[in-house]
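This report concerns only the one structure given below.
Only one protein chain is missing; all other protein chains are in place.
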Amino acid sequence: MKQFLTLFKSPMFVIGFSLFVGTLLLALLGPLVFNITTERVGVQYAPPSGKYWFGCDDLGRDYVSLLIKGLQASLYVGFLAGIIATTLGTLLGIYGGFKGGLVDDIINMVTNLFIVIPSIVIIILISASFSEGRSLTLIAVIIGMTAWTWSARAVRAQSSALKSKDHISLAKMNGANTFAVITLHILPYLASYVFMVFILQVATGILTEAAISMIGLGPLDTVSLGTILNQAKNNGALSDGIWWAFLPATVIITMVVFALYLINTSAEGVFNPRLRK
Amino acid sequence: MNRNFKFKGLIAGALLCGLIGCGGGEKKESDAGSPFPRSKTLYLAGSQWGDPTTFNPMADVWASTWPVGKGAFNLVYEPLLSFNALDGKFEPCLGSLVSKSGDEIVIDINPEATWSDGQRVSAADVKFIFEIGRRFKDAPTAINAEYFTEIKVEKVQNNGVETERLTFVVEKKVRNNPLIILDHITQTRIVPSHIWEKALADNGNDLSAVQKIPVDGSAVVSGPYKTEAATNEKVVLKRRDDYWGNKALFGGKKPVPEFIIHPIFKSNDAFSIALQKGELDGSQTFIPRIWMKQKDGVKTWFDQAPYFLAGAVPIFVMNTTKAPTNDKNFRRAMAAAINYNDVKELAVSGYSPDIQPGLIMAGIGIEGKYFNADDAKQFGVSYDPERAKKILADAGYKSVYKADGTLDYMTDKKGTKLPTLFIKSPAGWSDWEAIVTIAVKGLRAAGIDAREGFVDASLYWPARGSGDFDILLTKPDNAVLPSTPWSRFFNVMTSSTWRPIGQNMNENYGRYNNPKSKEFNPMVEKLLKEIPTLSDPAKLSEAYRALNKIFMIEQPAIPLAYLPEQFYEFSETRWTGWPTAADPYAPPLLPWVGASTKILWQLQLAK
Amino acid sequence: MAIFEVDNLSLHYLTRFGKKIHAVTGVTFNMEKGEILGIAGESGCGKSTLVNGLMGLFIPPLYPTSGDVRVNGESLMNRTPNDIRQNVLSRKVSMIPQGAFNALNPTRKVKDIAADVMAAHLKNVDKKEIYDRLVERFDLFGMDTKKVLNSFPIQLTAGERQRSVIGISTLLNPQMVIADEPTSALDVTTQKVVIRLIFDLLEKGIFSTMIFITHELPLLRHVADNIGIMYAGEFVEYGTTDQIVFDPRHPYTKALMGAMLSAEPGQKQKKPTAIEGAPPNLANPIFGCRFADRCPVAKEDCKKSEQEIRMVAGRQVRCQYAE
Partner (left out) sequence: MLKQYPTLRYILQRGGWYFITFVVAVAINFYLPRLGSNNPVKIIMGNTSQGLSSEAVKEKEEKYLKEFGLVKVKNGNIVRNEDGSPVKASILEQFISYVGMCFKGDLGTSFQKYPKKVLDVIKEAVPWTIALQLPTILFGWIVGNVLGALAAYKRGIFDKVFFPISLLLSSLPFFVFGMLLVYQFAVVWDCFPAMGGYAGDLIPTFSWAFFSSAAYHYVLPFFSIFLIAAGGQAIGMRSMGIYELGTDYIKYAKWLGLKETRIIAYLFRNAMLPQLTGLALSLGTMIGGALITEMIFSYPGLGMAMLTAIQNNDYPMIQGCTLLITVCVLIANFTVDILIGFLDPRVKAGLQIGKGK
């Protein structure tokens, strides 16, 4: 825990963290501050005004409401995908790295296999086949299920390095079972590393959701930042110079991802002693 | 030290790229270097979306490429007649209309019409394509032959010139529909039988082999243009200066543009950007907020709302084989729950007049006269959320809400939970998606558990035909035809071609009016059969009124807006002389279809 | 005249967050030509930091705090890296680093690394000449010279690598060599070979003066003229080999000698850890004797008063109670 606190000494982390907390607050408290409504409140693409700060969308809905809802959705996708990918990747990575031998070889091979096969292709193919009822959760699950490979590879390298550490050999010799060794002895050491991996996975999840929404394979049950951009593109907002249809959403995505990247990079600097120098 | 060098290199690189760019930018203004000089080229887009496949006129319609494929394109191959939707007249093309009645349609072949190899267009050519269905059931025009018993051919003198007279004898027993024959005559393009009969013979009478024969610009055609080149980005047509019609139909004038290029754009935005930049002269795609482009020279039929001349009605079709959409009260409640004004303003950018209940477009074109305002008031349903709720409550439907006040589901009068109704519509068609979104909002506000069901276009079509939907957004009219609006009613209401859910039907997707059910209403079929044979205007009007009344009461479908047959947009940056409401010399269609082809002879280079 | 003088040298590390860690404090010693100085202490005591700071080239985050280092009377402090690089490194002072495997660029052949060194310091020598000189020098090392020179580090045995490093570090006949645990991580036999080689080079006069950091107390006993014992960044005792090894006076030296001498031969690599407790955190200011917390004979006032160097039985000791 202490090492997490040292993060706050890094200005980069502080900036990233505040940015991220800011977006999080916007997503969570926004509905209390702003009157969130998805009803029609103005004409199509009404320009920004004092009442509607970012104007209206093609259906005359308030963009502030949509952006807050979209941000909630994007964060949800990011976190769900991140949790799935990190959990899967960490478990497989640790297990493989720790066990070694045939199990490791097999896990390693499967991991490399899915790293090499372009995941965007798999995501597109799967999303396309769920044409009805393609929910936000489903998309998050698909992203998570294809993104675990990177975590697995990264964690595996770390855990196989840890394996030879004295205290772990000792625990092993004393007959502790694999599960106990992993949870009691390996996971705590990897916590900071898994944290960094998780942060990156969240960022990737948010970007990937936006990407597949842009192709028109986004969630059908809610608005997300990706679908806002897709709507703007499909409705010709670009050629009419309706900047409020795509700029605010772009800025929000970029800020969230930037914040996460900052957190990750600063954490890397703090946790990785090499980079600290 | 190194750093500065690298940085400079980067900046220099960026500048270089910029220079190349600007160099190119200046270049685009001149015609130099282009095989298709801008001053001789007309750019039209919106028909061909995919890669060009084949220009074989015998190929399946869906598989072939503009201007050979779907639509009444007159540029390369031509029909006998062109239909002018503005005045309902039949304009001469390869033939000219002599007479039409409920029993026969008589057409003289234009004596001057010749193929590009010099041979005269003959009755044999017409018979070849119209009667091919009698030899090959799966030929693209096979259906034609089901509507006539024979085509009689006789030699006649026409203004002192000998020509062939064709008489299409209406088949009375099954189809009995001269309107459809007229549709076919204006839409079926005649191909040179001397070429294609030979091709069939060479290929062992195997039509599918003949359909795969590649065809290029050297093909024998009759139209004013021939295909010059085709890439995945464009199809290029070149003017045929020896086109027979120049002398026979246009007083010796040639079409003005030497080239017609159809760029193949992949996204909606591409069309509007190209139009705004003056890179595209005419387009037929939905472009929102067209008034914002007027400053860039982009024009439409009207220069103010609704901008386009209405000609088609998008509708929701309800699946009448399952609950709750099998209940006409429920369907009427739906019709009352949808905010048509929002549809007009938000989904279709205001391109629709205010709509009236019923399937006839009130006040529009030739069919406007069949609209009866009293009936609409008495039997029709307009947007009225309170009325929608009342109809639902009266019929025993109850909405169940979640704790947070949002709609959870609905129950019928027996208390059974009803499933969520999905409105199926092709994904990515932005105007249609918006219509659905607005409708869903209205329906849910009225307590009906409906949701958007956007699917890939490729899945939409099979689902439509096989009835695999709850509610479907579709457009019954592809074009304004001689048979309009009968064809619209037929498409929505007929059960003469009845097939159960799961099998393909090309009309009445919602399986309304099952002929085997107790509720079968024989009047619908009677009227649908009768109208094509009526020529007395009063009787015709009466029949349409009766049919429209049934439609309003039973509400098998919900009309949503009056949209144009084609989103006819043009730019006056390069070419002027386009028809508009102020100068309606041709219908508002791009100069490649039917009676609008003549625009090509009227265009002038902009100064 | 002393050829190498270290005068009250203090060094610190600068952390990411601007905090200073005073790794070395107030170290002073002089070396005559031909002298071998041994430095010993537990890991983390600042031995390596000290020697890293003796060459005038400070690799961040290590910075000099105060004091001076002089070679032939010429100060190495406050000179530009380029000046140090050209005039001091490899010629006057050269380093044999710890862990030879990591010290050699893994993607470069030994001969190329060596050639890089020559190219950096000699002018107007062609490749052939460089190579000939290399072969000549490496032939002294009792290895398959051609093979070693033409190999990547990973293709060499640990002993070959260490000898290559020694060869490269002494290529330009430096006046002064700093060897930072050159034999750690080697097996016993190889250690002997490597030590023999270093002293061969000394005998051959390739270099004459050396600072030698090692845990091999027996080794130090045999080769070092003087020994400095470091604790928490300070020299706690500095004297001749005989004085330090056989007659230590500082409580820490005593404990350390006990631990080092009692170690079994097979466990030589084990770091001395026999003294209970841990050294103080150098990031915080320290008052009083740095060893006081662990010292078996500490008095009340040890923790309060700063310990000065004093002469006890002919050597320097940093303990007010030592006698």
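Observations
So that you can tell them apart, the chains are marked A, B and C in the order they are listed, and the count of residues begins at 1 in each.
Here is the rule we use: contacts are C-beta pairs under 8 Å (C-beta built on N, C-alpha and C of every residue); 3 or more make two chains touch, one makes a residue touch a chain.
Predicted model only: the values in this text are computed from it and were never measured.
The chain not shown here is in contact, across the full complex, with A, B, C. When the full complex is taken into account, the listed residue touching the unshown chain is A:K233, out of A:K69, A:H185 or A:K233. Contact with the omitted chain, checked across A:L25, A:V43, A:I115 or A:A180, is made by A:I115.
One of C:T107, C:N124 or C:N281 touches the chain omitted from the figure, and that residue is C:T107. Of the candidate positions C:N8, C:S43 or C:Q86, contact with the hidden chain is made by C:Q86. Contact with the omitted chain, checked across C:T25, C:S169 or C:T241, is made by C:S169. Residues of chain B that touch the chain left out of view are 2-3, 6, 10, 17-18, 20-25, 27-28, 32-38, 41, 43, 50-51, 53-54, 60-63, 137-138, 142-143, 146, 208, 211-212, 229, 231-234, 236, 261, 263, 265-267, 270, 273-274, 277, 279-280, 427-428, 456-466, 499, 504, 506. Even with one chain removed from view, chain A keeps its contact list with that chain: residues 109, 112-113, 115-122, 124-126, 128-131, 154, 157-158, 161, 203, 207, 210-211, 214-217, 229, 233, 238-239, 241, 243, 246, 250, 253-255, 257-258, 260-262, 265, 268, 272, 274-275, 277. By the touch criterion stated above, the residues of chain C touching the omitted chain are 55, 57, 59, 84-86, 88-91, 94-95, 97-99, 102-108, 113, 116-117, 119-121, 152-155, 165, 168-169.
Criterion: only the chains that are shown with their structure count from here on.
Chains that touch both chain A and chain B are absent from this assembly. Averaged Cα coordinates give chain A a centre that lies 44 Å from the centre of chain B. One finds 48 Å separating the Cα centroids of chain A and chain C.
Separating the centre of chain B from that of chain C, both taken as means of CA atoms, is a distance of 88 Å. Residues 39-40, 43-45, 58-60, 128, 131-132, 216, 220-221, 231, 233-236, 238-240 of chain A are the ones that touch chain B when the two sit in their complex.
Of all residues in chain B, only 267-269, 272-273, 276, 287-289, 292-293, 342, 345-347, 349, 422, 427-428, 430, 433-434, 437-438, 441, 451-456, 459 touch chain A in the complex they form.
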